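Have a look at the structure below, then the notes.
Just one protein chain is left out here, and the rest sit where they should.
Chain IDs A and B follow the sequence of writing; residue 1 opens each chain.
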Amino acid sequence: MKRAWLYLLMTSILLGLFFLSLQVGVVHLHSSIWDLIGKHDGVDAATVWEVRFPRAMGAVIAGAALGIAGALSQGIFRNPLAEPALIGLTSGSILGTIAVISSGMAAFGSRTNVESAILFAALSAFLVYWISPSKGFGFLITGIAISAILIAISGLLISISARPGIQSLSFWNFGSLSLLSSHTVRVIAPFCEFGFILALFVSRRLDIYSLGESSAHYLGQNPKRTRALAIIALAFLIGPVVSAVGTIAFVGLLVPHIVRLLVGPGHRKALTYNAFVGAILLLIADLLARMLFQPHEIPLGLITSIIGAPALIILLRVKNSQWVAHD
Amino acid sequence: MINLEKVSFYRADKLIIDDFDGQLNSGELVLLTGANGAGKSTLIQLIAGVLKPNGGRITFNGKDLSEINCKDQALLRSVCPQRRDFHLAFKVKDLTELLPAQRRSFALQNIIEALELDKLMHLPVIQLSLGEQQRVSLAIALVQESNFYLLDEPFSAQDSQSIIRIIKLLKSIANEKGVLVISHSAENLHSYFDREIKLS
Partner (left out) sequence: MKRLIPITLAALLLTGCGSPVNATPSVGPSQIKLPIVSSGEMPKYKRVVALADGSAEIVASLGFKDYLVGRDIASTMPELKNIPVDTDAHQVSVERVLTQKPDLILIDSNTSPTSALNTLKQTGIKIVSIPSSFSLANIPVKEAAIANALGVMKAADLLKRDLVSATFAPSQTKVVFLYLRGTASIYLVGGKGSGADSILEKIGVRDVGAENLKTPFTALSAEALIKMNPDVILLMTKGLDSVGGISGLVSLPGIAQTSAGKRRAIVTVDDSLLLSFGPRTAPMLPLLRNAIDKVAK
C-alpha cells in the first residue's frame, strides 16, 4: 500500500515538473499548453513542441538512465561511491562519440554516434575489468587510469579535428541539454529503453550478488554473468546519454542513496524508483539551468555538481547506516 | 553422495590439499577438523565449485562437478562461508527470502526459531551483533533447499547454549541430508557427530 502511494506521489511530481518545463522559459506563452496540443504554427507552438518538449523528454530519459545506472554500478561493485564514470563507461562513451565525428562517419546526435558510444563504453568497462589486478582498490585505480587515457585520446582527436559538431572537452565534461534536438531524443530513447529492460533483469540478481561473489555462487548465481550483463546494461544506459548531452555529474551517485532512504536497500524493488528520482532531479536541475540567470543558460552538469555534491555529503552523514563499508 | 577422489589443490605453488579422498553421504552429520592452514575452508570451496582442483575428481551422485552448472550446484549443496559481508541495510527477513519460494526449505520457520532470529526479522542486518550476523548467515544457507550443507565455522561467535541449539537443528536436518561442519570449538561436541574427518 505504501508503495502504491509512493508511485502515485512520484508520478505526480514528475508530471508536474514536466508540465512546468513546458510552461516556463524566456518566451512568454500567450496560450495555455492545452490549447497548443496538436498545433504546429506560431511562436508558442514552436517553443513548446520543438524546444521545450524534446528538452524535457531528454531530461527525463537522461535522468532515469543515470539513476538506474548509478544503482546498477553501486550494486555490481558493491561500493556506495561507485558510479559509471569510475569504471571507464563515461570516458568510453565520449571517445566513442568523438571518434565517429572526427573521422567524419557521423554527425553529432546521430544514430551511428550513439551506437559507437555504447560499443566503446562496454569495451572500456570490460577492459578495466580485464586488466585490473584486484577487485577492490586496484579496480578503482585502473578505472581512473583508463578513463584518463580515454579522455586524453578524446582531447587529442578534438584538437586535431575541426569537424562540425565535435564539441569542446568542456561540453563533454559539463553536460548540457541545450544542444538536444527532438531528432536526437528520438534516436537515444530506444537504446535507453533497452538498457532499462536489461537493468530490470539484472537487478533481480543484484540482491543475492550484494552478499559477495562467492555467496552469489553458493546461492546458485553465476557472478561473472551478472557482471557482464550489468556492464552491457550500463553501456546502453550511459552511452546514448553521454553521446547526446555529455557528462552529467553526481546524478548517478546521488539517486541510489535517496532511493535507499525511501524504500530500503533492495535492488529489484528499488529500480523503478531510481528511474523516477533521477528523472525528477534532472528536470529540476534543467529548470534551474534555464531559469536561474535568464537569459543566460548554465551547463546542466554544473548545476548537478553544485547541488549534488553537498547533498551527497549530507546524505552520507545523516544516514550512513544504510551502507557499511568493508575492506 | 559427494565423492572426492585424489583431489589436490595448489595455491601459489604451495600444495594445500594433497591427494585427498573422502565422501559425504546423505543422512550423516560430519565434523571436519584439522590444524590452521590444513585446508578445511579450501576443501569446502572446492566442493562448492568456487575453486577448481588441480588434480582429482569431485562428483555429486556420480556426476562430475565440472559438468554441473551454477544453478544446479545450488540445488545439490548449500554453503555457509566463514564470513559473509553484509554491507546493505537489508532486513533479516529479506535475507531469508532471497531465493524464490520454491527453492526455500519447508522448515524455514523452524530454522528461524532454532537460530533465535524470530525477534530480529525486521531489523537491518548491519545493526546486529557479530554473533547475530553469524546466525543470519547460517540461516541463509540452511533455508536454501539442497541435498548437502557445507558449513564453515558456523558457531565460532556463539555462546554454548546457542551452539547446542544449532547442533540440534543440524542433527535434525542430517536425518535426510548430508551436513559437513568445520569447527574449532567442537571438542566436547563429538558425541553429536556421526563421524569426523581429519585433515593434516
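Heads up, the rule we're going with is that a contact is a pair of C-beta atoms (placed from the backbone, for glycine too) under 8 Å apart; a residue touches a chain by one contact, two chains touch by 3 or more.
Everything numeric in this text was worked out from a predicted model, so none of it was measured.
Chemist: Please identify which of the visible chains the hidden chain touches across the whole complex.
Modeler: Across all of the complex, the chain we cannot see touches A.
Chemist: Which of these touches the unseen chain: A:193, A:213 or A:297?
Modeler: Touching the chain that is not displayed is residue A:297.
Chemist: Sort through A:6, A:51 or A:81 and give me the one touching the missing partner chain.
Modeler: A:51
Chemist: List the residues of subunit A that touch the chain left out of this view.
Modeler: For subunit A, the residues touching the absent chain are 25-27, 43, 46-47, 50-52, 54-55, 107, 109, 158, 161-168, 170-171, 178-181, 183, 290, 295-297.
The working rule: only the chains that are shown with their structure count from here on.
Chemist: Rounded to the nearest whole Å, what is the centre-to-centre distance of subunit A and subunit B, using the mean of the C-alpha atoms as each centre?
Modeler: 41
Chemist: For the complex, which residues does subunit A have touching subunit B?
Modeler: Per the stated touch rule, the residues are 78, 207-208, 210-212, 214-215, 217-222, 260, 264-266, 321-326.
Chemist: Note which residues of subunit B are touching subunit A in the complex, please.
Modeler: 45, 48-50, 69-75, 78-79, 81, 84-91, 94, 98-99, 103, 124, 126-127, 140-141, 144
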